[in-house]
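With one protein chain withheld, the remaining protein chains of the complex are depicted in position.
== subunit A ==
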Amino acid sequence: MKAISIHNISKSYNGTKALDNISFDVQRGQLFGLIGPDGAGKSTLFRILTTLLLADEGEAFVDGLHVVNQYQEIRKRVGYMPGRFSLYQDLSVEENLSFFATIFGTTIEENYDLVKDIYVQIEPFKKRLAGKLSGGMKQKLALSCALIHKPTVLFLDEPTTGVDAVSRKEFWDMLKSLKEKNIAILVSTPYMDEATLCDEIALIQEGRILKIDEPQNMMERFDKPLFAVKTNSTYQLLKHLRLKPYTHSVLPFGECLHLITSEVLSAANIQEQLKSEGFTDVEVFDIKASIEDVFLDLSLKNEKYA
């Protein structure tokens, strides 16, 4: 039995499509990432799966249970961490955790094993009010609260947004150790660099799934010629490259430009050309695609499509 199974889910808000014909499956013990920018429809999908919203079309099953007809049963066994920090700020760390343990009919002691790795990190502050914790600690507490009743499926909506880099890494390490306990995890994030930490990812934009695959495969199977172009006059070069006949797409990427060409060219070749055209300090490298390259390339197509 699949942990999550989504068939052709669509949802509109006042005529705007938030989700358009979404389908995918998540296996037990799998860490599945939903990668996309803000407003892509990630939270809407989470709320449909956690039985908080009704889809306009399509069906979905969580742990084999129908999200509409068997919503009460689902609510007993999933763990849900909403995008916004949604714990009681005026309750202490310990009070929050024990409250959520109690409403799920369990105690902290009973399931301490499951949350131990995470909870030990915030336990020294257990008397502190949740509202006074740092961003990273808040997320660890929220994860502990979502886990305390031993859920079979865990829904984490943008758990690392607004969290510092170190805490983000720690958080992903925790997720890795959780899936070994055979919990299926659906996690969403706007950070492309986190995609490689998932077993499988779905790229989502404007309510549509662009691609579903393992992140490694996705990067390896990117078959277009891709170059990083570095110069001091980035903006002029960007404008210049856009006019070139061999340019498929060119996008700023940190301090570089990423160039996809429509014909096969060598890096040296392009560098020579650009130098002769006045960009004397230009450097061009062959690079492997990152998830972000894949996403941007696909989203360009998606825009043309729409």
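The rule is simple: a contact is a pair of C-beta atoms (placed from the backbone, for glycine too) under 8 Å apart; a residue touches a chain by one contact, two chains touch by 3 or more; residues count from 1.
Following the convention adopted for this analysis, contacts and distances are computed from a predicted model.
Trainee: Look at the options "(2Fe-2S)-binding protein", "Outer membrane lipoprotein-sorting protein", "ABC-2 type transport system permease protein" or "Cation:proton antiporter" and return the one that UniProt uses as the protein name of the missing chain.
Mentor: "ABC-2 type transport system permease protein"
Trainee: Quick one: which of A:T102, A:S177 or A:T280 touches the chain that's been left out?
Mentor: Residue touching the absent chain, from the options given: A:T102.
Trainee: Looking beyond the chains shown, say which of A:I22, A:L65, A:L87 or A:I118 touches the absent one.
Mentor: A:L87
Trainee: Given that one chain is not shown, which residue among A:I9, A:V78 or A:L274 touches it?
Mentor: The single option touching the absent chain is A:V78.
Trainee: If you put the missing chain back, which residues of subunit A would it touch?
Mentor: 47, 50-54, 71-72, 75-76, 78, 80, 82, 84-91, 95, 98-100, 102-105, 145
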